[in-house]
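The structure that follows is given in the form of structure tokens.
Heads up, one of the protein chains got dropped from this complex, but the rest are sitting where they should.
The first chain written gets the first letter, and so on, giving A, B and C; residue counts start at 1 in each chain.
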Amino acid sequence: MYFQQKHVRDFVDKYKHRARLLISCPDQPGIVAAVTTFLHEQGANIVESNQYSTDPEGGMFFLRIEFDAPNIRDRQEEIEKKFATIAQRFAMDWKFSLHTHIKKVAIFVSKEEHCLLELLWEWQAGELLADFTLVISNHEQMRETVESFGIPYYYVPVTKETKQEAEAKQIELLKQYDVDVIVLARYMQILSPRFVSMFPARIINIHHSFLPAFIGARPYEQAYRRGVKLIGATSHYVTDDLDEGPIIEQDVERVDHKHHIEDLKRVGRIIEKTVLVRALKWHLEDRVIIHENKTIVFK
Amino acid sequence: MYFQQKHVRDFVDKYKHRARLLISCPDQPGIVAAVTTFLHEQGANIVESNQYSTDPEGGMFFLRIEFDAPNIRDRQEEIEKKFATIAQRFAMDWKFSLHTHIKKVAIFVSKEEHCLLELLWEWQAGELLADFTLVISNHEQMRETVESFGIPYYYVPVTKETKQEAEAKQIELLKQYDVDVIVLARYMQILSPRFVSMFPARIINIHHSFLPAFIGARPYEQAYRRGVKLIGATSHYVTDDLDEGPIIEQDVERVDHKHHIEDLKRVGRIIEKTVLVRALKWHLEDRVIIHENKTIVFK
Amino acid sequence: MYFQQKHVRDFVDKYKHRARLLISCPDQPGIVAAVTTFLHEQGANIVESNQYSTDPEGGMFFLRIEFDAPNIRDRQEEIEKKFATIAQRFAMDWKFSLHTHIKKVAIFVSKEEHCLLELLWEWQAGELLADFTLVISNHEQMRETVESFGIPYYYVPVTKETKQEAEAKQIELLKQYDVDVIVLARYMQILSPRFVSMFPARIINIHHSFLPAFIGARPYEQAYRRGVKLIGATSHYVTDDLDEGPIIEQDVERVDHKHHIEDLKRVGRIIEKTVLVRALKWHLEDRVIIHENKTIVFK
Partner (left out) sequence: MYFQQKHVRDFVDKYKHRARLLISCPDQPGIVAAVTTFLHEQGANIVESNQYSTDPEGGMFFLRIEFDAPNIRDRQEEIEKKFATIAQRFAMDWKFSLHTHIKKVAIFVSKEEHCLLELLWEWQAGELLADFTLVISNHEQMRETVESFGIPYYYVPVTKETKQEAEAKQIELLKQYDVDVIVLARYMQILSPRFVSMFPARIINIHHSFLPAFIGARPYEQAYRRGVKLIGATSHYVTDDLDEGPIIEQDVERVDHKHHIEDLKRVGRIIEKTVLVRALKWHLEDRVIIHENKTIVFK
């Protein structure tokens, strides 16, 4: 396992005994007791734990546990096998993942560079513990910047006519790089349902408005016309319904009548990039659980 | 001029020489020079001045000036007559108003009391320099509270059938009390176009969402279903288009997956009441100018 | 058990089977497993759980669990007895408390009424599930308001000379009413070390600044002179060091050069009252754990 990013190598080395367990299941008494007892029997020490139940009487129960266990990397299979019986008993939807499994990220970008740059800088600063494997763009202009970070850059032009083959090319690249998560960093193309269906809950978008306000195109122009006193940005998982996917994070800033469209865009750029980084960070750490069309975020 | 509210009496006494001038007109060179020179010639001392132009080349220009002028109350008519020539030269839409002219407010309320109470408390604390002349409600329950503040309370029940006569009764009361501004403090009835048209730019509503998100009924339920990470409130002028009127003020608070609908309502109540008080305060001080469907707020 | 407040009666009735368990102890493997297994054996269903460890290797561990258990009120003693062995094993500092045990609150106030009023209104609205047993003030003026809520009001004047006997009188009242928590709602007197030592971690104050900025007297005047661009408020537990106690909650609002001291106070009033209500609410629900001079707040 080699990572070109020093922070990532350090992290993987530091947390080689750490793993996380994510669980979703119908709520009932005894879940936490069973899970924590099991982990204790495996010699695991719980480092962090978050839980939430939509309704103690007959709702859904969600649990995220981080724990340290010696040699977890060698024992994962064995532990998962043992855990299966508990999982079955409580009808759990569950997932173990090791801190040493670093997610492979692909960034899609068009012409707006601020979100891409923020991702690269926060990655370089060690805030985003991921493997930035490639950047795909329908424009050439960001090649130099991206390659200066040692990340391969693929120019895949998209037109109405070529969209299908462009997506085919993109999918081929995503498979070639075995990508875990796709970040649309102000990528101004709409992905086809076919593309989206291939990466369920694995495509993160930043929308430049406080959704559900100003769905669709030109949100800042819409915000300007409506005369709102706050503008915002929303990071969400991509689904077939445009801008309707589960929201991961949102934030806003105050504006007033003096802000023309260009000013709104300037203020918005800062909100967009910080919101996107937060959302990706939580996703990389498996802190986000999708339930129906909403997210539970265990910060 | 008698006011039952001590803070108001003190204010009127303290600012008996103060007035404000509001101007809207096509932008062109020389407006400020002409206006300020005129005021100076009248012996006025400018205390506060705000201006905004949508576009220096051929846009609209907005100006709000607060000034002290001796005996302004006796001289208002004369000054307005003199000013008319300047106003004509620049095709101004303009208005002088004295600080001693305290606006008469009518509050409409249904069952939710938090906005009404906040208005009454801020009024009692001297933050809202207005004459709270009456409260109209389609329920009886707030009578005791309102009357304890020495404000007459009118119970005007509203049903689909009686709506028209109810509005007739309300309008009669508003005329009887010579009301300047109507505040809908979580008044859950929709006013008829006829009613609205009688009080243009004089009806202030608080909507319990960050408009234009969650227009219409049950915004907190909508917000809960959509899984937003911030909830808000919006105070706006009422027009015929439901929740589409010019926005005066908005604010938001952070929430997360743990917030059920009741929690959203609880958090929202605080946003609603603070936003409404701010909006009304600015309106009372003639700080809000409506332009197209937006507001210019000279804070 | 009788409560004069309907919301409280409803709450007590609704949650008669619910309790919470608070634990602090040195961190080590197996704590959660032991506790949750124990609760499961008692037929308890965990409704909410929060934990935090300062450092998984040899730090302190904190746990708060809310659970439903049939007839918990009759079984509390028995359960506590059984739990003692576990507690001993992990050297726990622990506390069971029933939702039906509603905390008795005393409010201290001077002349500023906004915090007192917000407490009373939020209490009346059912947001603060407490037994507001009495209000003590060094002024008479709030008597009518307080008594109109059906709460006894005690006037205990304080001067340099009479301070000691005044505190004696206050302590006598607090004992008479068997008070659990004391809220200083802008009570402008400094309590003696002797008084404070009698109510450790049970006195909540609202300081009208963003501590540790502007400790001591006249924070708004200090903030005005320093020209800060945000003002704030801080709710904290009272210790012998003035304004140095563990912080429960803080918040801020933006201001600018146009805000004179009176404006800062006006803006600050809203921050103060909302911050104090949040802090008290968390305390009432046993969500606040003091560790060293800081708080862990399990929201």
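The working rule: contacts are C-beta pairs under 8 Å (C-beta built on N, C-alpha and C of every residue); 3 or more make two chains touch, one makes a residue touch a chain.
Quick caveat, the model's predicted, so the values are computed rather than measured.
Peer 1: For a quick check of understanding: of A:Tyr15, A:Trp94, A:Trp121 or A:Tyr177, which residue touches the chain that isn't displayed?
Peer 2: Going through A:Tyr15, A:Trp94, A:Trp121 or A:Tyr177 one by one, A:Trp121 is the residue touching the chain not shown.
Peer 1: Since one chain isn't shown, list which residues of chain C touch it in the complete complex.
Peer 2: Considering the whole complex, chain C reaches the absent chain at 52, 210-214, 225-230, 232, 246-247, 249-252, 256-258, 293-297.
Peer 1: When the complex is taken as a whole, what residues of chain A touch the one chain not shown?
Peer 2: So the residues of chain A touching the missing chain come out as 114, 117, 121, 125, 127, 148, 258, 266, 269-270, 274, 299.
Peer 1: Taking the full complex into account, what residues of chain B touch the chain not shown?
Peer 2: 28-30, 32-33, 36-37, 39-40, 43-49, 51, 53, 56, 68, 254
We take it that only the chains that are shown with their structure count from here on.
Peer 1: Return the chain label for which the distance between chain Cα mean and whole-protein Cα mean is smallest.
Peer 2: C
Peer 1: Give, as an integer number of Å, the spacing between the C-alpha centres of chain C and chain A.
Peer 2: Chain centres of chain A and chain C, defined by C-alpha means, are spaced 37 Å apart.
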